[in-house]
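All protein chains of the complex are present and in place, except for one that has been dropped.
Then we have chain A:
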Amino acid sequence: MAVLPNAGADALLMTPTPLADWLVVAPAVLPLLVGAFLIIVRKRLHWQAPVAITTLALVSLASIALLARVWSEGTLVMTMGRWLPPFGISFTVDLLGALFAVANSLIALGCAISASRRVIRSSRRYGYFAFLVLTAAGVNGTFTTGDIFNMYVWFEVFLISSFGLLVVGSTRAQLDGTMKYGVLNLIGTTLFLIATGLLYGIVGTLNMADIMRKLPLIEAAPLMTLATLYLLAFGMKAAAFPVHAWLPASYHTPENATSAYFGGVLTKVGVYALFRVLVMMFPVQLLELQTVVAWVAGSTMMLGALGALAQNDLRRMVGFQVILGVGVMMAGLAIGSAPGLAGGIFYALHSMVAISAAYLLVGVIERRSGSASLNALGGLWKDVPLLGAIAFVLVLSLGGLPPGSGLWPKVMLVQAALEAGRGWLTAAVLVSSLLSVIALGRFFLLTFWRPSSTESRSKHDGTPRVLGVLTVVAIVMGLYPEPFVAAAVRASDGLLDPAAYINAVFGEQG
């Protein structure tokens, strides 16, 4: 039996950890374990997909249970190795982290199911599903950790796994895309690491709750530099203008389900980190930076909208929709008030669902017509009316029109921007939405309504179930937004008042 060390209660947590608290680490640790297992058995090709899907289903259940507990009990903490925080790494899950973890787990599950029917043998052989599960582990770890250096580590975990996902298949275009994605993202995470090193030098702690306590007490430190470095590093990961170039260069190259997962979730990791770090740790500096963030948000939106309008390739067009969405979420950050942040959070949840669905839709169109170019497509409405209906709902969702899911977060953001007196940011949201509707309308018109120029090569490759489910979720988010709004508002309150977060980590001793 275990012999506990005789160290005193001044260094270790002496209260026992109930088994239920393991929910806090389950979303990150469970897929990590199974990812390792899948690497070992990577030659058993028929095991890969079922094991990955089962795991991600369990991870989704665990995340949902975690969300339910956080909703009713507030922020949950588990500190690694029983060391008292800030010395042990504290996994700290607040509502924002739990919401994003649920969204990530469910979308990873959807993409795994979608990939299980299509990913070719050689990609499975090189560990496609192991990489997918490990990427999900890294992203969940980022969403649930409460330690800034640990967050960097999880960034590396999902980045390295995502390199793997991008490159399996090894076509020339994929290698080219992965190279750009890899180099630019590594520069971004290096900046993240440098900023974290500086922060540790100034504050002497890496625990985020501890940093929130101590930063306001520090005078005469280059905190503006730090906040700007974090903005640049996370902006790069989120693909915000002007450091977005890697996204359109790489997201159209890999397996379709991979694009769906990356477009849906990975850029939101950058947005999440911006919200977590800038709003909670650098609120004073964020006020100073607000004009910069507003310009970045506005330009990102316009760039995304114009880029989408200019593209003939469907996947690239969706890629620019991803960038547009990042701009909208950053507008929430630029507004900085509770309703603005809530709008940004809700938009992020909407965007995860709608963008993943859009990539899957493009995949279905590609397989049916053998092309993803607007010049060649046409006549799909007659061919597959149901697909047309799904596409129509997604067009409404992404464009921010009722009854799609994009409407309400944009309404919240526009209201918040007007209240905050940011007229031109409001205009940017609205104009970019209009341009995006034009781009999406053009896609719908040409792909579905234009008479087919060539003989339709209708290939049946099964009903796109995952796409259907995601579309239904998008409609539900549009027609019944109350729970999502309530969750986003509570999450943004938690961001603006970190007292609950700090108390959860340090308890009474804080």
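Keep this in mind: contacts are C-beta pairs under 8 Å (C-beta built on N, C-alpha and C of every residue); 3 or more make two chains touch, one makes a residue touch a chain; residues count from 1.
Heads up, the rule we're going with is that contacts and distances are computed from a predicted model.
Not every chain of the complex appears here, and the one that does not is recorded in UniProt as "Na+/H+ antiporter subunit B", selected from "Glycine/betaine ABC transporter", "Na+/H+ antiporter subunit B", "L-aspartate oxidase" or "Spermidine/putrescine transport system permease protein".
The chain that is not drawn here is touched, among residues A:L45, A:L58, A:M80 or A:M302, by A:M80. In the full complex, chain A makes contact with the omitted chain through residues 1-3, 5, 13, 16-19, 21-22, 25, 29, 32-33, 35-40, 42, 78-82, 88, 91, 130.
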